[in-house]
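Here the complex is missing a single protein chain, while all its other protein chains stay put.
Then we have chain A:
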Amino acid sequence: MHLLALDWMMLIEKLVLIAVIITVSLVVAMYLTYGERKVAAFLQDRRGPNRAGPAGLLQPLADGLKLFFKEEIIPNSSNRFLFVLGPCLAMLTAMMSCAVVPWGSDFTMFGRTISLQIADVNIGILYVFGVVSMGVYGIMIGGWASNNKFSLLAALRGASQVISYELAMGISLIALLMMTNTLSLKTIVEQQMNGSWWNVVYQPLGFLIFFVCAMAECNRAPFDLPEAESELNMGYHQEYSSMKLGFYLFSEYINMFISSIIMATLFFGGYDIPFVNEANLAPNLAAVLGVVCLLGKSLIFIFVFMWIRWTLPRFRYDQLMNLGWKALIPLALLNMVGTAVIELWKQ
């Protein structure tokens, strides 16, 4: 039993951190559904939800309640186990990727230094990529288990889209990793904090490619082919009802939140407070402000996601594939080679 000298305090600390982070991402995702409707309304000269609570702030609760009370239908011809597994997987993979995100610098409480990151693994980005690519199983299993041709077609489209865009995303990231020389997200943030510019200044093209691919990975419009309601009835979640459908929709918003956080971390300095030297602040204050800063940055990204969604129409499937394979991947490759040449030349 004494093989592992467990630090019990650390275990508790991590468990609390996990609970807090999961709660925060769930609440943020909940209010993103409200935000999405509000942004959509404002961009279209409407008012959006304003009935439930002041300015409609209780709307997400009402929506959630409604989803819970709706009748749950599992089609007879479906594979029950997989049918239930699909939304669970989507939700799980969406939640898992927040484990390696550094939410802030170290926080000192009760004489202990608490790192505001669940796990500072030295392959952080690889972990994120691994989990994100698992996300496609949620879509695929959901579409397959429904035993419905339209769902299956939509799931196929979704899967091929996610896989195609993951390539460009990975290659654009390699260029960034060549600069940072590390896979740990925390180290990447710290490099950007110490007097140097944010990575987006050195990697504008890389960021653009990453941004577009992140949008495609989250199945956000204009890349929301798996849920094309006009062409494929509803997409991969056509047979789903009540909270199982809610999980699918919800996981999309969590994905959006997490990918915004990752983008902020990789390219926009993570919890770095712009124009402020954190060393001059009290460490705890700096940590809290850093978390606020990271959330603020991610909210800006989320707004841009929504803004694009309500501006651009959906791509046609061949256009999507053309953009992925014939534009983004060559561009990402060029960006990678260019960065490599510059890095070599600097040495």
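Observations on the structure shown:
In the analysis below, contacts are C-beta pairs under 8 Å (C-beta built on N, C-alpha and C of every residue); 3 or more make two chains touch, one makes a residue touch a chain; residues count from 1.
Here is the rule we go by: contacts and distances are computed from a predicted model.
A single chain of the complex does not appear, and UniProt lists its protein name as "NADH-quinone oxidoreductase subunit I", one of "RNA polymerase sigma factor", "Iron complex transport system permease protein", "NADH-quinone oxidoreductase subunit I" or "STAS domain-containing protein". Listed residues A:Phe68, A:Phe81 or A:Trp307: the one in touch with the omitted chain is A:Trp307. Considering A:Leu43, A:Ala119, A:Val276 or A:Ile342, the position touching the chain not shown turns out to be A:Leu43 (whole complex).
Think of the hidden chain as still there; on chain A it touches residues 42-47, 50, 307-308, 310-312.
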